[in-house]
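To start, the structure itself, in C-alpha cells.
One protein chain omitted, others in place.
Letters are used for the chains, namely A and B, taken in the order the chains are written, and counting of residues starts over at 1 for each.
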Amino acid sequence: MLAFLGRSLIQKIITLFFVSVISFLIIYLAPGEPSQIDPLNPIFTQEVLERFRKEFHLDKPLHVQYFYFYRDLISGKSVSWKDNRPVLGKIYERFLNSLPLFILGTLITWTLSFPVGIHAAIRRGSFYDRSTTFLAYLLISIPGFFFAYMLIIFVVTQFHVPVIGMETFGISSTGWSWLMDRVWHLLLPSILFGAGGIAVLSRYVRNQMLEVESQDYVRTAKAKGLPADKVHYKHALRNALLPFVTMFGLILPGLIGGSVIIESIFSWPGMGRMAYEAILARDYPVILTVNFISAILVLVGTFISDLLYMVVDPRIRL
Amino acid sequence: MALRNEILLSVHDLKVFFHSDNTVSRAVDGVSYDVREGETVCLVGESGCGKTVSALAILGLVPQPPGEIPGGEILFKGKNLLDLDEEALQEIRGKEISMIFQEPMTSLNPVFTIGDQIEEAITTHDTVEKTEAHRMTVELLTDVGIASPEERMRDYPHNLSGGQRQRVMIAMSLACKPDLVIADEPTTALDVTIQDQILHLFRELKEKRQMALLYITHNLAVVAEIADRIHVMYAGIFAEVGNVEQIFRNPCHPYTMGLLASLPSRARKGQPLYSIPGAVPDPAYKPQGCPFHPRCPYVQENCRREFPEMCDFEDHHFARCPVTYRQRKGS
Partner (left out) sequence: MMGVNEKRGSAFPEGGVLETPKKTLFQENWGLFRKNRLAMAGLMIFVAFFIIAVTGRVLTYGRDPYFNPALVRLQEKLRPPLSKPNLETLKPEEVPRLGIYLFGTDDLGRDVFSRMFQGSWVSLTVGFVAVGIAVVIGVFLGGIGGYYGSSQINLGSLLASVLLGGGIIGILLGGTAVGVLMVLLGAAVAAVLIRMGNSKAKRPIPMGFSVLFLNLFSVDVLITGLIDIMLCFPSFFLILTVVALLPASIYTIMIVIGLTSWMGAARFVRAEFLSLREQDFVTAARALGVSNWRIIFRHMVPNAMAPVLVSATIGIATAILTEAGLSFLGFGVPPPDATWGNILSNGKNFLFDAPWLTFVPGVAVLIVVLAFNLFGEGLREVLNPKLRER
C-alpha cells in the first residue's frame, strides 16, 4: 500500500515536471515576444521595454527563466504582466466566480446521467432507449456556442429575463429579486455546462450497465430467483458503478478549466474567460499558472480515483 | 430402480429457436424426457448441441428475443413452466429448481462476499432471522466440504480457488433444499483432480438429500459415474436414451457408438484414437433427414431424406436410428 502510494507520488511528480517544461517551452518558443505586446503603444519606449525585460528575467537564458518562473509560482510571488497583480490572487477571485457554475453543472450532470443511462440499458432496444440514445448524440454533436445562442433566444423571447453576465447590470434590489436574478443568470450556463456531460456520461453508464448485464453472475442472480429489481439494482448496478467511482477524481480538473466558450458568451467573469483574456494579452504568468494548476488537479484527480478504486473493488488489494 | 419414483419434471417436445439476421437457429429441436424424484438424468453431447439452452429454458432464462420457444411444454410438479409469468418463475427459481453454472470463476458476483451471496439465496425465498440464515450458510458450506466456513463466508470470490468457488455455487444452489438441481457442466472448467472431488460431492449430496439432478456434460466418463438415465443429444435432438448399462454396453445409435469409440480408455494399444469425422452442423443449417447422416459410417439413402423415428430397442432404451434397428431386430 505505502509502496504503491510512494511509487505513484514519484511518478506524478516526474510527470508534473515534464508538463511544466513542455508548457514553458511551448509558450516561450512561440514566435513573438511578450515585450512586443503593442509596439505602437507610446508607453512602451525602448527604456521601459528594457526594464520590463529585466524585471521579468526575459534577458536571461531559457533554463534560468524557467527556474525563476517556477520559483516565483511556487512561492506565490509571480504577478500578472497585464496589471501587476499576484497571479494566484487573480485566479482565486475568478475561481470563486466559476465555482457556482461548476457545482450546479456537475450536479445536473451526475444526477441526471445515472437514471437515464441505467433505464436505457435495462430497457435495451425500447423506445426510451432509442430516443435517449439519439438525444445524447444530439447533445454531443451540437456546438456549445450554437446551443447557447438557441437557449438565449428562447429564454429572452419567452421569459424576458436578461441572462448575460453574473447579474443584471446595475441592479440595486436586494433580497428575493436579487436572488432570482442571480439564479436566472446562473441557470443557463450551468445547463450548458451540464448538457454535454449528461450526454457523455449517460451513454457511458448505459454501456457499462449493458456489459455487466451480460455477465455470468447476473444470470446466477436470476437463477437464484431474485426479483428483477434486485438483479438489476443490486447485483448488476453495484458492479457497473465501479468505474464511475474513478470518475469522481476526474471531475477535479474541470474545476479550473471552466469553459472558455460558455463563459465568453455569457460574459461570465470566471476562470475560462480569464484564461482566454490572458491568452489574448500574452500574459504568460497567468497562462502558465492556469496550466500548471490544472495539471496538478489532473494528477491529484487520478490519484484520488486510484485510491477510491482500491476502496470499492474488493479484487484490488495492494 | 429409479423408475419407481414419481415424475418430477417432464419435458415434452421442447423447442428453442434463436433468431438472427435472416436465419433461425434450431438450438433445441423437439426433445422429451422425464426426471423422477431422486434420479440423476444426464444430457450428453458435444458443445453446441443444445444442452445448455434446454436447461436454461426450464428456468425461463433463455433471453427472448432473440430466443423463442415455439413449442413444447415443461411440466414441473404438474405445472407448465412455460405458461408461468416472471413472478411465478422467480418463486420456483432457486427454491424448487436451482442451477449450477459452468464457469465458477465468473458466476459469483465479485463485489459481494460468499456469505452474503448464499444468505441472499436463503432469504429471498424464506423469511428467516439473520442469525438463522448465517447458521444455515455455515451448515451448507460444511456440507459441500469447505473448511473453516465462518472465515470463508467473509471472503470475496476472488479469494477462493476454482474448486472452492464451485463448491460455493453448489452450496448456494442447495440453499432452499430444491427438489431439482440442474448442473450445467459443473466440472468442465476445473482441473481433473478437482473434477473428481466435485463429482464425489454430487453423489454424496444426492444420497443425503434425496434430490433429483439434471446433469449436463460433454464428458462420457463423468456420465458413467453418476447417471441413472442418459440422454445423448445431437444437433438439438436426442440421438439415444437409456440407462448407463444400455448406453455403454449396447449403444444403438452410430453417434453414441462413435462417442464411445473415441474414449481413450477404449482405445487399443498401438491403434490411433478413433474420432468421428466431420463436425457438428451449424444449428441454422442442419442437414435434411437424419442430422447425423453426413458423419455416419452406416448412412443409407433413406437417411438423407427422412427424419428418423425414435426406435424402441429394449426396456426403456431408445435410439433414433432405424438402420441399426432393422439390423438388430430384422436379422
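Simple rule for what comes next: contacts are C-beta pairs under 8 Å (C-beta built on N, C-alpha and C of every residue); 3 or more make two chains touch, one makes a residue touch a chain.
Everything quoted here is computed from the prediction, not taken from an experiment.
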Of the candidates B:Val16, B:Ile237 or B:Ile276, the residue in contact with the absent chain is B:Ile237
By the document's definition of touch, the residue of A:Phe18, A:Tyr92, A:Phe159 or A:Phe248 touching the omitted chain is A:Phe18
Contact residues on chain A toward the hidden chain run 11, 14-16, 18-19, 22-23, 26-27, 29-32, 125, 133-134, 137-138, 140-146, 149-150, 152-153, 207, 210-211, 214, 253, 256-257, 260-261, 264-265, 275-276, 279-280, 282, 287, 290-291, 294-295, 298-299
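Here, only the chains that are shown with their structure count from here on.
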The residues of chain B that touch chain A in their complex are 59, 61, 86-87, 90-95, 98-99, 101, 103, 106-112, 120-121, 124-125, 156, 158, 169, 172
In the complex, chain A touches chain B at residues 215-217, 219-228, 230, 235, 238-239, 242, 312-315
